[in-house]
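Every protein chain of the complex appears in place save one, which is left out.
So, chain A:
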Amino acid sequence: MTVIEARDVAVHYGGIKAVDGVDLALEPGRICGLLGPNGSGKSTLLAALTRLVPLTRGTLLLDGAEYQNAAPASLARRGVARTFQTVRLLPDLTVAENVRLGADLRRRAPAGVVDDAIERTGLGDVVRARPGELSYGMSRRVEIARALATSPRLLLLDEPTAGMNQAERQEISELLRRLRDEGLTQLLVEHDVQLMIDTCDDLVAMNFGAVVAHGSPAEVVTDPDVQRAYLGKKWRAHA
């Protein structure tokens, strides 16, 4: 059974078709990457999957049960966590408190879940800092830590390595793969194609709100439609 599934999902804003007829299915314990140029509908699809925008049409399934009418806040309780395209931290709270906000979901969060999330994301030295005192890359890590503190079964990540240097990106890639090996299903939106190839088990390419290719990373980056729309020909040699 799939963890999460979108069937013929569309999100239209007036005449603009941000997402139009997308089918997507995430298998348990795998990392699926969403590729595509800016404005292709990746973030809107994430917002639709997390019920932050209403669907124009389509069906959403979580563990096989429809949830397109569910309250957004209920998804976190069902094990769906996400990060956002722009850093969204509470400015008056410390790093530790921002991460704890994720664990607040449960009255009795598993012991050590906050410490574990902080340690895994390398935030141990800045737990008392406030977001305004952090670099962009560190702020991104706090977002990931907060999502992990919800003890998710499914993690949706919207450009989690934006603003990070190459070494930091590598660290995050390794973290995501470790989490995958522990059974955490993930949907990853990124513009760093090499990171996507190194990290993801499957890739889905979008353009103009629709899926133009899906398959293994090698298949997708060599797909002529994907190269034309987004990648260019240099990825032919890589694959």
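FYI, a contact is a pair of C-beta atoms (placed from the backbone, for glycine too) under 8 Å apart; a residue touches a chain by one contact, two chains touch by 3 or more; residues count from 1.
Please note the rule applied: contacts and distances are computed from a predicted model.
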{"item": "Listed names \"Branched-chain amino acid ABC transporter permease\", \"Cytochrome c-type biogenesis protein\", \"Transketolase\" or \"Acetolactate synthase small subunit\", matching UniProt entry of the absent chain", "value": "\"Branched-chain amino acid ABC transporter permease\""}
{"item": "Selected residue (touches chain absent from view) among A:43, A:68 or A:150", "value": "A:150"}
{"item": "Touching residue (missing chain; options A:66, A:92 or A:174)", "value": "A:92"}
{"item": "Residues of chain A in contact with the chain not shown", "value": "50, 52, 71-77, 81-82, 84, 88, 90-93, 97, 100-102, 104-105, 125-126, 128-130, 132-135, 137-138, 146, 150"}
